[in-house]
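What follows is a single structure, written as structure tokens, with notes after it.
Missing here: one protein chain of the complex. Every other protein chain is in place.
Up next is chain A:
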């Protein structure tokens, strides 16, 4: 079931939480609403569920207008940030709740309900916890039960609010994979809210980046990371290195730093954005770029060695970060305080007088 969101405006008193949101969430896909706190992502999710009412705009499920439909009649599955399990009910009673409150005519018989609950608990691999109370479960287990409860009504739309926010790193990774495989198996339309870029990029088919109640960009994870539309999206999705300067005759300069740009760059004030993996470290400047640094810190943990760099003879707001392989690190053994140069392979140029960024390649 697809979700069409059209012209949504939402106010909390005088604060406008959402500005004219237009978005289509395709059928059967996993979509992430990604943004910093206060960006309106949770509000949008709650509006889709019907837990909040927008001042303006319509919501449609596969073309059917549900804007004025009450939450209880929208039959969506919703997983709350803190799970919201009923604390006085056992796990089995929690999962059966949706079935038990059905009107008598539609309610399945007791044995049928028992069987459905058993199947759902099997699906989340927690049959053995059926008689426990929520307080006796770990965070990851609560999350799975919350999911089983949401799935009990066989919804075609599943909404998840910060589903992995309160879990520790290891459990979070396991659950992510598990949700992905569950989604691939059952093919419902899911929307989940997150502030974790990694989670959004890893898990979803489509990412909606939001800030200050507006949609910044809607794209696949690959496109989003490779070609961000705006400085905000660029900075929000992972580490970024920035050179601010003036372009004169095809060369961008600031202090001692300069880069020769490919052809077709107008004279302007501009910022060059570079991902850590789009930059190489060398001991001598090349003829296309002169970006001198001092090594500020070296972090060996992880698949790559992360080197933090402080500009030498020019300025930037935040330290640069470049990743080099452990092999390269062992061969060269750079030390803190060493002078070195950065050479970009790919960069994204934001000019003051251009609406869209330009992706540059030097290779």
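Quick note on the criterion: a contact is a pair of C-beta atoms (placed from the backbone, for glycine too) under 8 Å apart; a residue touches a chain by one contact, two chains touch by 3 or more; residues count from 1.
Methods note: contacts and distances are computed from a predicted model.
Here one chain is missing from view; checked against "4Fe-4S ferredoxin", "Hydrogenase formation protein HupD", "Ammonia channel protein AmtB" or "Sulfate transport system permease protein CysW", UniProt names that protein "Sulfate transport system permease protein CysW". Of the candidate positions A:87, A:104, A:128 or A:170, contact with the hidden chain is made by A:87. Chain A residues in contact with the hidden partner, per the touch definition given at the top, are 49, 51, 71-73, 75-78, 80, 82, 84-89, 97-98, 100-102, 149-150, 152-153.
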